[in-house]
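Every protein chain but one is kept in place in this view of the complex.
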Amino acid sequence: MKEKLIYTLGLAAAIYLVRNLYVMLLQLPDEAAQGPIYRIFYFHLPGYFTAAFCFLFSAIFSAVYLVTKKWKWDSMAAALTEIGLPFAIMNLVTGMIWGRIIWGIWWTWDPRLTAALISALIYAGYLMLRNAIPDPTERAKNSAVVAIFAFTSVIFTYKSNEWFRTQHPAPVLTIRTGGGTIDPAMEWMLLHNTLALLMFAGVLLFVRWRMEEQRREIESLRRESLSY
Amino acid sequence: MIRHALVIASKDLRSELRTKESLNSALSLTIVLLLLFSFAFDPASEDVKQWAGGLLWLVYSFAAILIITRGFARELSNDCLEALRASPVPGSALFLGKAFASFLILLGVELISLPVFGIFYNVNPASKPLPLIAALVLATWGVTVIGTVFGAVTVNLHLRELMLPVLIYPMMIPALMAAIELTSASINQVEPEMIWYRLLIGFNIIFTALSVALVDIVLVD
Partner (left out) sequence: MDERNFTYMFYGLSAAWLIIVLYVITLVSRGQKLKQEVETLKRLVKDRIN
């Protein structure tokens, strides 16, 4: 039952993404100053939002695990971090390709770019840490603490272009600017694609979460098989 | 709690001063690194003032890893960590004491190697004392807090020495960034931007508070 629901969601996400691609490529016009390359933004920002969303909930569920000590929250936090990472990388890579055209360089040590890279590295460290701790209780509580620490880097990335002078473009969404900096059709496209990526991340999350539970089962089966 | 923390700190400092194990190794590492970097970057060049601050903090961050790894690992032999966990000292006091001891040791190493750096690279890092002192005190505290709390997280791992740098270097970049800017300002005799002071202070407050709040969970089951 649950599985059918998830596969339906997956199918819906796929159709939604294709529809978004159709609209953004064939219906929306090129941006006046940047040309066609601006469409990268439709994956750059939604990718970051999806990653930040995953990391936020990974920190929240880690805190919930520390309070309740229920395994499922730990599995959720682990799955969320792992799903968030490819979306964070998507954000970085699309940004680099955009920068190659608009700035003429792949990478610049701008505070926002640096902060986003740091954030990805920290979460990669979190995943490595999980693999390095053999004891399940120790792994769950220590990685929960690390997840909470790691989330500060997401806040730092988000705030970095208010705190520092950056080369990175300023926010464009109406909730941050009060409106007027972006064409409504383009803003809608951004929101549509964010939703599509979030749906897709939800499907991945379910798959990854079940794997984490399976891993737990393996661990307990191993102990069991050793005890005879 | 403060009293407990001071007891732990003085215990760590005393044992450090008797053996001088991390002090000596960190000091010789900083000198060797300063020497090595002089091959990579020409100390006689015109723009030495541009990168000298960054180089100094790179060296310090390596020294910090050496000292911080010792912080909790020191207690592993003879099951001292278990004894400390069983003692009435709360985990947060244990953490603060260890962090304070590491802070003083690291600060000592930094102060001793600072003139060596000045001589080797022909710059005066103390041209403007205020940003330099702020960088030394605040960034060193920030770095030790991050290092000590992640040291507690990784203390029981076989891969401790491998995992610790992977986790803490990215975490402490904001503090290092601010320290580099402040030190460069001092070397170049310019007034640094306020944002770097604020970044350091904010970093220290947030991570000290988070660490004190969460370290009990890590140390005590």
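Labels A and B are assigned to the chains in the order they are written; within every chain, residues are numbered from 1.
In this section, a contact is a pair of C-beta atoms (placed from the backbone, for glycine too) under 8 Å apart; a residue touches a chain by one contact, two chains touch by 3 or more.
Computed from a prediction, not measured in an experiment: that's the story for all the values here.
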Contacts of the unshown chain among the visible ones are A
Touch criterion as defined above, residue of A:Ile97, A:Ala170 or A:Ala185 at the omitted chain | A:Ile97
Candidate in contact with the missing chain, chosen from A:Ile40, A:Leu117 or A:Met189 = A:Ile40
Among A:Ile60, A:Ile155 or A:Met211, which one is in touch with the chain left out?
-> A:Met211
Selected residue (touches chain absent from view) among A:Lys159, A:Arg176 or A:Arg222 = A:Arg222
Which one, A:Ile60, A:Ile89 or A:Leu198, makes contact with the chain that was left out?
-> A:Ile89
Identify the residues of subunit A touching the omitted chain, counting contacts across the whole complex.
-> 21, 30, 34-40, 43-44, 47, 86-87, 89-90, 93-94, 97-98, 100-101, 200, 204, 207-208, 210-211, 214-215, 217-218, 221-222, 224-225, 228
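Here is the rule we go by: only the chains that are shown with their structure count from here on.
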Using the touch definition up top, name the residues of subunit A that touch subunit B in the complex.
-> 66, 114, 118, 121-122, 125-126, 128-129, 132-133, 135, 137-138, 141-142, 144-146, 148-150, 152-153, 156, 163-164
Subunit A partner contacts - residues on subunit B that touch it in the complex | 149-150, 153-154, 156-159, 162-163, 166-167, 170-171, 173-174, 195, 199, 206-207, 210, 214, 217-218, 221
